[in-house]
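One structure below.
Missing here is one protein chain; the remaining ones are kept as they sit in the complex.
When the chains are written out, they are named A and B in that same order, and each has its own residue count from 1.
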Amino acid sequence: MGTASLGELAVRFGCTLQGDPDLRVTHVATLERADPQAVTFLANPRYRRFLAQTRAGAVVLDEKSAAECPVAALIAKNPYAMYARIAAVLHPAPPVVAGRHPSAIVDPSASIDPSASIGALAVIGARAHIGARCSVGPGCVLLDDVKLGADTRLVANVTLCTSVVIGERCLVHPGVVIGADGFGLAPSEGEWLKVPQVGGVRIGDDVEIGASTSIDRGAIDDTVIENGVKLDNQIQIGHNVRIGAHTAIAGCTGISGSTTIGARCLIAGQVGIAGHLTICDDVVVTGRSFVNSSIRKPGYYSGGITVDETTRFRKNAARFHRLDELARQVRKLAGEAPGADDAGSEDE
Amino acid sequence: MGTASLGELAVRFGCTLQGDPDLRVTHVATLERADPQAVTFLANPRYRRFLAQTRAGAVVLDEKSAAECPVAALIAKNPYAMYARIAAVLHPAPPVVAGRHPSAIVDPSASIDPSASIGALAVIGARAHIGARCSVGPGCVLLDDVKLGADTRLVANVTLCTSVVIGERCLVHPGVVIGADGFGLAPSEGEWLKVPQVGGVRIGDDVEIGASTSIDRGAIDDTVIENGVKLDNQIQIGHNVRIGAHTAIAGCTGISGSTTIGARCLIAGQVGIAGHLTICDDVVVTGRSFVNSSIRKPGYYSGGITVDETTRFRKNAARFHRLDELARQVRKLAGEAPGADDAGSEDE
Partner (left out) sequence: MGTASLGELAVRFGCTLQGDPDLRVTHVATLERADPQAVTFLANPRYRRFLAQTRAGAVVLDEKSAAECPVAALIAKNPYAMYARIAAVLHPAPPVVAGRHPSAIVDPSASIDPSASIGALAVIGARAHIGARCSVGPGCVLLDDVKLGADTRLVANVTLCTSVVIGERCLVHPGVVIGADGFGLAPSEGEWLKVPQVGGVRIGDDVEIGASTSIDRGAIDDTVIENGVKLDNQIQIGHNVRIGAHTAIAGCTGISGSTTIGARCLIAGQVGIAGHLTICDDVVVTGRSFVNSSIRKPGYYSGGITVDETTRFRKNAARFHRLDELARQVRKLAGEAPGADDAGSEDE
């Protein structure tokens, strides 16, 4: 845990301080539970009601809220981003302690920077290249020809298959599997022939990959995750997917093979994206949507039918299953002949 | 495998025996495949047709079915629960054999009860506290400051990150990851800043966690799973979620950050629950539902549109994508002016 004075924080991150610059803070906390050594923040209006009573040392908030703040305020245009920066000072990632745990199994042909840390019972395959200050946590398995850029951390029990390349400053959480075979099958006489998967996976810099996410190797060319991509837990990324820089994807989303997603997209949780599609830059897909055609215009896209009381939902769902019939009846009532719309619906 | 006489079972669990109290049974089986040393049960009416022909030693069933039972009957109000108790006698969990496998890597600062079992190639971090009769299976990794209450079992290849606290008598299946960072990101100038995740995970007593489920650590405060919660496989639980006592959640369900679920809820498979919601006690959510607003009234909630033949489904789905237009047309046919309903739908 770090410690800093409010004055130091204000100077370092360029925010306006309302309060005592010498007050020292040591940790972060919620508005509701903060003690006087804590910094907290107000970004979501949902939590505004806790501001008046907070006992925090300081609150990071925007100019509009500063007047209501009963304690010191660190005023920023983007309070949540400012909070993130301050929290990183007070709660830095644990330092990487250089060295190999004697129980790690490292292939003699692996090249490991002396400043890197190799944890207990990790396995490092042939010709691996582990950069400066990397941390390979306990139980990780790196098969042959893996490359990790400087300052990349694999927390624990991560599996990197043959030829996976990861950039600098990445953070990979437990249970992640990168570089397993994609789902390549050729039907042949009622059976499935395996299509050898010979591509790799290339992951850029500053990528974070959540627990138990899987990213398959390419079938022929590589699967590519560009710089600054953030992936939550339990995401499945098929072979030859390409994800553009600074796109964030929430948990349980699945992306089928050969789909390209642009830069700065935000894909929410439990979304499904079919294969061989193109999603352009700056697309937001809300939770639980099913994307099965390309999206060529930035904007917001949705598809999740929400829950209702079961009795009511089932009545409506039963009607859904006869909706085409209902529409035809309406057309008839309106005195229109069956026409373009009806035909169109059949083609979809 | 245990063994018991029907008389012993009837006395121990308070059920009525119809048949020979000295008959010994050694294992459980299905009605259809049971042999004379087996106990079986009838709870789901779907399987009633197998009762007349069963060759079981005894059948656990309710009073109504007892007359039809061709073999000994153990009569109980709740036959499935009674079966569960009897099965646990005949098929007890394997005993925990105290001791550390010599290949396990245990930090010298860890405190491990002498009655606990630490499996092959397990890793136990600094200041861990492992309670009486715990079993940490092969390949498990416990990072620093983990606590396990008495009689908790981690089957194999479980990853517990820093500061995870688990209560007594829990059962955690392989591939589970508890305490990885939540998905906390602050947008800042077209990129994402990582928001340090500093909370923990606290899991109560008698919790079961299925294979490859992940539970993230809190962003600031802890993620909390209360006593008696049962989680199936491949569930994703975001940071700062709180799940109330004796709630059960089926496989592949995802729960976004900061959502609170009440006690005794039943959440079926592949459900998605958005973040920052409150689900009250005693709510049942059926399979494949998408919950994106709070539920404040106990009851049954549904949202899964079911499958149909592709041709028919696609016609109906095409109509769905023009449903607002259809509703406006009906309103016009009915001679009503566009009104509250139309406006309302736009606001949703």
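Basically, contacts are C-beta pairs under 8 Å (C-beta built on N, C-alpha and C of every residue); 3 or more make two chains touch, one makes a residue touch a chain.
Predicted model only: the values in this text are computed from it and were never measured.
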Which of B:24, B:230 or B:276 contacts the chain that the document leaves out: B:230
Omitted-chain contact residue, chosen from B:15, B:28, B:186 or B:237: B:28
Chain not shown, touching residues in chain B: 27-30, 33, 44, 46, 78, 80-81, 83-85, 87-88, 91, 93, 101, 103, 119-121, 137-139, 155-157, 171, 173-175, 208, 210-212, 228, 230, 232-234, 246, 248, 250-252, 264, 269-270, 287-288, 304-311, 313-314, 317, 320-324, 326-327, 330, 333-334, 341, 344-346, 348
Residue numbers in chain A that touch the chain omitted from display: 105, 121, 123, 139, 141, 143, 157, 159, 161, 175, 177, 180-181, 183-188, 190-196, 198, 212, 214, 216, 220-221, 234, 236, 238, 252, 254, 256, 272, 274, 276, 284-286, 289-293, 295, 299-303, 305-306, 308, 311-312, 314-320, 322-323, 326, 329-330, 333
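Going forward, only the chains that are shown with their structure count from here on.
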Euclidean distance of C-alpha centroids - chain A vs chain B, Å: 25
